[in-house]
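My questions will all concern the structure given below.
All protein chains but one are shown in place.
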Amino acid sequence: MQENDILLQMEHITKRFSGSVALSDASIHVARGEVHALIGENGAGKSTLIKVLTGVYRYDEGTIFFDGQTRAFQSPQQAQREGISTIYQEINLVPFRSVTENIFLGREIFRWGLLNWRKMHIEARALLERLHISLDVTKPLNTYNIATQQMVAIARAISFKSKLVIMDEPTSSLNEDEVATLFGVIRQLKEEGVATIFVSHRLDELYAICDGITILRDGSTVDERPINTITRLELVAKMLGKDLGSVQKSGLTSFDASRHRASEEVLLDVTGLRAGRKLQNASLSVHVGEIVGLAGLLGSGRSEVARAIFGADSLDAGTVAVNGKEVHFRRPEDGILASIGFCSEDRKIDGIIPDLSVRENLTLAALPTLTRYGIVDRKQQEEIVDHFIQRLGIKTAGPEQKIRELSGGNQQKVLLARWLCLNPRLLLLDEPTRGIDVGAKSEIQKLVEELAEGGMGVLLISSELEEIIEGSDQVVVLRDGITVAKLPREGLTQDAILTAMAHGEAHSDAGENV
Amino acid sequence: GGGGSSSNNTGSSSNPSCTPGSNTKLVKISKAHKIAWSQNALDGAWRFAEEASIEQQAQQHGYQLLKANANNSDVQQVQDIETLINDRPDVLLVDPHTEDAEAKAILDARKACIPVIVVDRDVNESLATPGRDFATFIGSDFNKQGQLAADALIESLGGPSTKATIVELSGTTGSSPAILRGGGFDGELASKAPGIKIVAEQTANFARATGQQVMSTLIQQYPNIKGVFAHNDEMAIGAITALKASGKHPGSDIKVVSIDGTKDAVNLVLSGEEYAVVQSNPRLGPLVFQTLDQYLKGQDLPAWVVQQDKVFKKADGSAAAYLPDAF
Amino acid sequence: MIRLEQRLTAFKTRNLRNIGQDYGALIALVVLILFNLIFTRQFNSVIAITDLLVHVTPTLILGVGMTLVIATGGIDISVGSIMGLTGILTYLIFSGKLFGIQNIVLGTAVAIPIALAVAALIGAFNGLLVTRFKVQPIVATLIALIIVRGVAEVTVNGFQFAFLSAPIVSWLSGNVLGFLPKQVILMSVIVAIFAWLMHATSFSRYLLAAGGNQSAARLAGVPVNRILIIVYTLSGLLAGVAGLAFIAFDSAANPVSDGLGRELDAIAAVAVGGTPLTGGRATIMGTVVGAIFIQLIRQTVVALNVPDNIASVIIGVLIVLAVFLQRQRQA
Partner (left out) sequence: MPAGMLALLVNLEDVPIMPKVSSQPETSDLAVPATAPTRIERFKARLPQVQGILRQQSTLIALFVVVLFSFIRYDNFDTITIYSMLNFNAQFGLIALGMTFVIMTGGIDLSVGGIAALASVVAALASPHGFFYALIAAIIAGTLVGIVNGFIVGWMRIPPFIATLATLYIVRGVALKLINNAASIDLDQKSDFTTIAGTTLGNGIFNPPIPLTIPLLVIAFLIGIFVLRYTRFGRYVLAIGGNPEAAKLMGLPVKRTLFWVYTLSGALSGLVGVLLAINLNGGSATEGNGWELIAIAATVVGGTLLTGGVGSVFGTLVGTILLGTIVEILQLENNYTLDHGGGLYLNSFWQDVIRGVFLLIVVLLQSRFQQKRARKVT
């Protein structure tokens, strides 16, 4: 790229935290109107690099050159003013405030010195239309699901007339359609000469939209080049720091459902589940050693199914039977006692205890088994923790580091471990590999597989169809809270599931409709 | 409602001499039936004794008593008085929290043709004058109490010529008893026995625990003081506990004098641990209602009906004699 | 190999953090003590030191309970009133005014458990409001603050009762080995118990989890509501103990003024000690340091005969500075 159209240039950035070195000699170059991919395994330093740029963190060494002059932004506010708008990794909006407010906070529209609500509502709607979303913008944000919240965050970001839009894993909670819409928008921005930094662990997305790519490993840039000059294999190899040979064909998952055999014994049997507005009539069953995929569009109520089974939500109707006998869980404790694990979807709200250490977060659910007379067996606890840090390759300064200081993906791993260490008979996984790098992802998928072989039943909620298809012995499809299809693994195809998700009947003759 | 107007009538009929809203001379009335009583706080032995005495006497004289308690807040007491005025009592008794704040409210009462008697603590007489704006002030002479305490302490330390250092535990900062008693004591001491020096003056909020706390610190700081003056008994009791805890022998090597006359304190006097207690009689009821009767009979009253206070010591047996009716 | 490194860094970070927790308060306290050693006659005798501890007892006992409550992200401003009520209740019982028990020793033996039970009940009620009825802690305990104080006053129509010679006084205000006040021992025991509790038990983990992220804790199977109720109950109970310690020390029970405003001291102690008011973390030892720090300020200004008004300015400023130091360490 020629020097003149260079927009952002970060050189030799180093950032140290009390516990760890997050960035050492990281650099990135983005041209005007370029869509630039930033990739690296969990904990590589992507989010940190971004936060350093936008002034959330002070950096220790290096230089930042933005829009023709060297800059060191003192605050997100300043960065925003100077033309950088950012979507941070976790949704960072104000739950109780209306969608409109969340979009316009910081640059409201006035008439006669007073806020002009009418205009703001109209413009908010318009912005969301652009993302093919129509919703009541006067309602508080937290009445909508994560995906919608994510889209609102995107709407906010693109509505700034900025030179650079940064998106830290915007797609992790979106499904294909929404991703497609998003890409549409990014292309528009590109035409307007707006550059984009795009972080994602989904390689296809990178190849679909990005021009250039920067690969981070352990806080330093290992490669930077036009994306069409690097193959996926090279990319993954560079990212994980392995040589080409040892990297297996990435993109596809390392599930191999044929390896394990589901027994005839029914572990979980759910019929006619109703709860709130979201669950109308959901039914499914999981056999011992079986992985059941739960597919459906966003808002189809997959999470609700899991929550209801686990005892997190109260049922309006329907029966849940574990090992043939009916159960009535009223709170999660009940579910756990029946040795069910539930790894929830929303890491930030329903997952981590930010101020507690990795050790305490990891063993929180297991505490009852680790205590005698209410006293915690520290030794046993530490053994478990070390084991899982090893097994899942959790990148942390040590078991005593606060989990809030871990990278998003590594937090996710800790939460998985929280449930795995109970080795439950039934594991409910709601988007378990969301925001996890390809390396770790296949690690986790292998692990789940093993556990299934060991006789554990798994209910797998995922928005990634490969994962579902390759992983599950059976796929249950939800639509508007109703089970519309149960598809056996034989002859399971993408569009079989897709049609079921969209129209509610599976046109694969193998599938039995319900 | 009829009742309202009836009480209204008792109000107006009883004082033809006054037209509401006018602020001429003192309101005169001949008979009373409903009495309003605005207390500034109910937070200690002394106040309860006072309250009880007023209630009991009111009952004895067959009056209805309408009470309010301002919890140590001037603005609350002003509001109380306004509300009480609206309840149209025949007489208003006020024990004001501070000198100035309640004066205006008392004038309002006068405007509403309700005669006022100020009890225990006086109001700033440049704002409201007795005999004109209110009937009279009935209460002890705090300044005098301070002087009496000083005399007692001087005596205990061996007369005017002695040289000694003492500490003063003062009451809640800013409260009129604290100011007046302190003033009286300091003045008397300075004039009578210049040899006696106050090395430390600290507030202990009229409270026993605080007195204990403050004293136990002061005694470490000033190990060889000879006397302690506390603005009230509670603080003195705390102080004595503290002195004993720190190995002193109150009564022999340190003399303690305080004001009020509570049972606990008088007992300490009898046990010799406290030298003297200056009375500050909370039982104002009898004097108040006796004065009220005179007022209703139309006799003119002194500006200040002084409650005479005694000094109780072990030596002259006064303490022993007083103990039974200590509060 | 990597394992070992991990352990090492882990060890480092752990200590750094733990030190970080109490550092600010400790520095402040040390400085204050040095100041006293130079400029005042504090600490010129064993008595002086035990005296400091005796006076810190009520605040510190409250502080311990408050630390737990605050660690759950709540706050309990009713403790002062509870002190007042337990005091007067104890008196009413052992003086035979309530159950007509004439033998004062027997009476005291009955009074103490009953008074404590009532205190704990009030705490439990707070917990119930907070969990079952989802009332914000400060509101729930504000209500308790008003009602409990009112009830204490009503039961005796506000009168204060003095009892210079009651067993409870001699029991609690006596010394052991001639120099160790029993109150101080009581306090130390309580502190020790809760410090250990917060260190070793799963209860403490649950408590911190509930304070750190309630919905996550629930999904991880933490019995959040039960934990909260227990915590508020403990806070109430400790307030009761503080109330007993106080009347024993005061040898009088005053329903109006006993414990008035103590909750603020306790909360200040907790904050100065380095427990963030946002919950999710707690340090009992920090609270100990904080409470002593505040008490020592009070005594220092008296020792130096600083006038009341200046004194309160000094106290205010020092509290801010101490907490600020704290914050720096955490950041």
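A, B and C label the chains in the order they appear, each numbered from 1.
Going forward, a residue touches a chain if its C-beta (ideal position, glycine included) is under 8 Å from a C-beta of that chain, and two chains touch if they have at least 3 such contacts.
What you are looking at is a predicted structure, and each value in this text was computed from that prediction instead of being measured.
For the chain that does not appear, the touching partners among the shown chains are A, B, C. Listed residues A:106, A:184 or A:226: the one in touch with the omitted chain is A:106. When the omitted chain is restored, the residue from A:21, A:72 or A:135 that touches it is A:135. From the options B:30, B:71, B:129 or B:290, the residue with contact to the chain not on display is B:71. In the full complex, chain B makes contact with the omitted chain through residues 1, 3-7, 34, 42, 64, 66-69, 71-75, 78-80, 82-83, 86-88, 98-101, 103-104, 124, 127, 172-176, 179. Considering the complete assembly, chain C touches the hidden chain via residues 75, 129, 133-136, 138-140, 142-147, 149-151, 153-154, 157-158, 215, 218-219, 264, 267-268, 271-272, 276-278, 307-313, 315-317, 319-320, 323-324, 327, 331. Across the interface with the omitted chain, chain A contributes residues 56, 75-81, 86, 88, 92-97, 101, 105-106, 108, 114-115, 129, 132-136, 138-140, 142-145, 147-148, 151, 156, 177-178, 276-278, 297-299, 307, 312-314, 331-332, 349-350, 480, 502.
One rule holds in what follows: only the chains that are shown with their structure count from here on.
The touch graph of the protein chains shown is a line. Among all pairs of chains, A-C has the largest number of C-beta pairs in contact.
Our note on geometry: chain A versus chain C, Cα centroid distance of 43 Å, whole angstroms.
Between chain A and chain B the centroid-to-centroid distance comes to 73 Å (mean Cα coordinates, whole Å).
One finds 35 Å separating the Cα centroids of chain B and chain C. In chain B, no residue touches two or more other chains. Every residue of chain C that touches chain B in the complex is listed here, in rising order: 40-42, 44-45, 47-48, 51, 55, 153, 157-160, 162, 164, 246, 249-252, 254, 256-257, 298-299, 302-305, 308-309.
By the touch criterion given at the top, residues 42-45, 48, 173, 199-203, 207-209, 212-214, 216-218, 220-221, 223, 237-238, 241, 245-247, 262-264, 267 of chain B touch chain C in their complex. Interface residues of chain A facing chain C in the complex, by the touch rule stated above, are 18-20, 310, 312, 331-333, 335-336, 342, 344, 349-356, 360, 364-365, 367-368, 370-371, 374-376, 386, 389-390, 397-401, 418.
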